[in-house]
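The structure that follows is given in the form of structure tokens.
With one protein chain removed, the remaining protein chains of the complex are shown where they sit.
Should a chain be cited, it is by its letter among A, B and C, assigned in written order, with residues numbered from 1 in that chain.
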Amino acid sequence: MKGLLEICYLIGSVTFIVGLKMMGNAKTARKGNLIGAFGMTIAILGTIFLFRTEHTTPSAFKLVLIFGAIAIGTAIGWLTAKKVEMTKMPELVSMFNGMGGACAALIGLTEFQHNIGNPTALSFIVAGMVIGTISFSGSIIAYLKLSGKLDKPIRLPQYNMLNNIVLLAIVVFAVFVIIKSTGLPLAIIWVLFAVAIVYGVLFTIPIGGADMPVVISLLNSFTGLAAAFGGFLYDNKPMLTGGILVGSAGTLLTLAMCKAMNRSLTSVIFGAFGGGSAAASGDSVTGTIKDIQVSDLAVLLNYSKKVVIVPGYGLAVAQAQHVIHELEKLLEERGVEVKYAIHPVAGRMPGHMNVLLAESNVEYEKLVEMEDINPEFEQTDVVLVVGANDVVNPAAKTDPSSPIYGMPILEVDRAKHIIVNKRSMSAGYAGIDNLLFYDPKCSMFFGDAKKALTELVAEIKTL
Amino acid sequence: MKGLLEICYLIGSVTFIVGLKMMGNAKTARKGNLIGAFGMTIAILGTIFLFRTEHTTPSAFKLVLIFGAIAIGTAIGWLTAKKVEMTKMPELVSMFNGMGGACAALIGLTEFQHNIGNPTALSFIVAGMVIGTISFSGSIIAYLKLSGKLDKPIRLPQYNMLNNIVLLAIVVFAVFVIIKSTGLPLAIIWVLFAVAIVYGVLFTIPIGGADMPVVISLLNSFTGLAAAFGGFLYDNKPMLTGGILVGSAGTLLTLAMCKAMNRSLTSVIFGAFGGGSAAASGDSVTGTIKDIQVSDLAVLLNYSKKVVIVPGYGLAVAQAQHVIHELEKLLEERGVEVKYAIHPVAGRMPGHMNVLLAESNVEYEKLVEMEDINPEFEQTDVVLVVGANDVVNPAAKTDPSSPIYGMPILEVDRAKHIIVNKRSMSAGYAGIDNLLFYDPKCSMFFGDAKKALTELVAEIKTL
Amino acid sequence: MEIFDFFVQNREMIYFIILAVFVGIEVIGGVPTVLHTPLMSGANAIHGVVIVGAIIVMLDTEPDNIFGLALGFLAVILGTLNVVGGFVVTDRMLEMFKKK
Partner (left out) sequence: MEIFDFFVQNREMIYFIILAVFVGIEVIGGVPTVLHTPLMSGANAIHGVVIVGAIIVMLDTEPDNIFGLALGFLAVILGTLNVVGGFVVTDRMLEMFKKK
């Protein structure tokens, strides 16, 4: 039985590696995910039916409980995951991540009593419990922020120092519990649990909502670490492999995300910008801007040869993905070539625009990546920027003092006409002005993206 | 002591991984190699001074012997590696690889007697010995072939079947020795050794000289495997890490090499082509070819704006790297823009052209990779193909029946004039005709590359 | 020295961790930006393997320890949510990315 179980565990471990590898490539990604799920199933079923030690007391009742719990979890998880709108994906990932963290925390909370006086086991238990708990409460805050229920970053005075003090306290407390476990009241672990919850909240709450994808990725690798500690405790290979893999891959992924946004992880965590409240550097600009009327814009678009649409965060906020697809189809009918220019960090999560536009059934071929579309702007008649700002800000190329300096951008100023749709002159995620709007070739088309584009579509139809 | 040794071993193992990783990137490659060498030194010194078990009988005499052997090996290895010409590198790698294989074989030969009756240890010993020996004798043959001392593939009748029979015999023999070791004469291991030597020769000897880089890479991963078996035997981590790493990385590298040449590993080993003796498929071509006189060519080049040189295997054979550099400098002085177009598998080993031209101090910036130079041919006045053939053969793009079909090529036919220097109309490595030579834009400039180019340079100087 | 003893005793584990970390890092290297979100989500599903620990807790708990069983029950539910939700959401996301 032990042998068979270990083989199940080997299958699980290997599928995690192979699956994760395949997920890194667009062509194999979906299959990779399924392979991971398959290995997970093997590991879970193996554990239920084959895991037997001198401590286990398997019984029919327990099996019913376990399968009952799995059934409940599967039903809720499956339905939520299937039902939720595409644009709500990040908060859902955050929520599921929090559940994993809570699971790790509960394991630590129950195992504590059985391992009093065994510092090695206790250090795994306490570490897994604390990290899992932080991941849990942090993820819940991240969820609330992303779903808009907690939209402003809340910053206590001196929050960075405060957080570090709380963290230090947790570490000291944890070490004390591990070393002096014998004689301490069992409830002490619940106190540690409570403090860890508080820390998770304190850690996440000052960070701006827009930085949440990075934070979720970080908390994700925390949960991986918590799972790995569980693996140490039980000398369980799939928990170890899966946990360490996600811990290290997740850390690298977090850094890669930061890099794509041209930010450092510390500036995300300690909030250099991102909530809009911190002062952004970079020169402030003045100049004159031009407006364009919907009727003029309709004519301009209608008689263009080639139009490129640059979608950004505002498109997602306004939920204008359907109307933009309508506009695109309309123009195509009139013989205009229309493409979408996809900046890698447009929106608030990587791939945000792809997911958003896929939802409204825009053809995949029409979505062109930054590197491929940039040379095409030269031959473009009209660039229509919808709710994007930072990703078309020329300061990234020209102004070394700008916080986004060095980020590659969509070079829309090479096109003949630039039309920008947004509600006002206010800044985007990076909180900085955009010189593009003052470009003589640029006209502003103010208004909420959904409303404005609906009018535009109606206007074009009258032509 | 054991603890310190294990830490040395950990350092060694990790540097192998990190070093190999860094070697995969042009920027960090050199540092990666040094890191590997550093870790190796630590592992070796650690073993000499800290490896002590109940079997070890360290003594001053032994230390003298060990350091003496290391000194001899270092002196010979260092001098050979430093002295040899750049173009002789592949045979040198082959030779050093063979030495590693022989070392693994000797370990097996001495350890055999100490482990009679212990099938687990014996299986590691015999496997390491046999694989190391095959790698040894195979590498020596590869060395001889590359250095031209054995230039024709030698094919016994039915050599593929013969080889498989010998291999099967070795496996059966080895299993027998492992299981029935007690009572067998000790010399039996030497018999196995002899048979393995024969197999290594038989395995390598039918393969064409041009395929040797692939074979060396394969034998390289064999030696890695042999080292790993040594690691199993001694439960030695750096031997295990290094061996498995090289075994798996080497196998992948071998496949990558084959892929770059558009061949399969089996066709290399079983000799579909590559010795020039096997019949090549692909349509044979007829048509008229044009000659160009050295005086006309001198004028043509002298009054061009942009010349691209395509070096190939023939340049290496003729050792014409210095005179081509002279030609390049001369033309540059006359105001002609000159670049080299480097095909990834031009020559007979990956990077062959880079190494060759670096030897004659051609600037690195002038060497342009295939993907980058292909779009430039349109604006090129003259393409000068020197001793290259397959890498400019349009059949790779147009003729699905050609053995090189699908290999990306240098698209020289987009240039205004094509001049091809080679000695005759004979085929290159793939053994197929080249339609390019019949292109109306193409003129042949026959002759040995070194001789012909020397004349050309002299002629240009008179203008 | 104690650190050396620790090292010798836990040698296998240390190599395992190092190799697994390398694999984790290598596996992610060079992933295109658009795949970051599904990859994050896929990794999220994989750490749901913590559910294996929750099942072990359930199996190990004495049959009359109601509180322990209740905690384990909850842990299994949470772990399942992580696993099932994670894989399903990733699959849905990746469905969006596939070329038609």
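As a working rule, a residue touches a chain if its C-beta (ideal position, glycine included) is under 8 Å from a C-beta of that chain, and two chains touch if they have at least 3 such contacts.
Everything quoted here is computed from the prediction, not taken from an experiment.
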Note to self: By the document's own contact criterion, which visible chains does the hidden chain reach in the full complex?
What the structure shows: A, B, C
Margin query: Among B:181, B:220, B:304 or B:443, exactly one should touch the missing chain; which is it?
Written below: B:220
Check: Which one touches the absent chain: B:178, B:233 or B:444?
Finding: B:233
Checklist line | Chain not shown: contacting residue from B:142, B:202, B:257 or B:341 | finding: B:257
Note to self: Considering the complete complex, identify which of A:3, A:148 or A:185 is in touch with the unshown chain.
What the structure shows: A:3
Check: Given the full complex, what residues of subunit A touch the hidden partner chain?
Finding: 2-4, 6-7, 10, 13-14, 17, 21, 237, 241
Check: Which residues does subunit C use to touch the chain missing from this display?
Finding: 12, 15-16, 19-20, 22-23, 26-27, 29-30
Notebook entry, point to check: For subunit B, which residues lie in contact with the unshown chain of the complex?
Noted result: 12, 16-17, 19-21, 23-26, 29-30, 32-34, 36-37, 40, 43-44, 47-48, 51-53, 55-59, 61-62, 65-66, 68-70, 72-74, 76-78, 80-82, 84, 86, 89-90, 92-93, 95-97, 99-100, 102-104, 106-107, 109-111, 114, 132, 213, 216-217, 220-221, 223-224, 226-227, 230-234, 236, 238-250, 252-253, 256-257, 260, 342, 344-345, 349-352, 354-355, 358-359, 363-365, 369
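Convention: only the chains that are shown with their structure count from here on.
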Check: Rounded to the nearest whole Å, what is the centre-to-centre distance of subunit B and subunit C, using the mean of the C-alpha atoms as each centre?
Finding: 42
Next item on the list: Go ahead and note the Å separation of the Cα centroids belonging to subunit A and subunit C.
Entry: 18
Note to self: Centroid from C-alpha atoms only, then distance subunit A to subunit B, rounded to Å. What do you get?
What the structure shows: 45
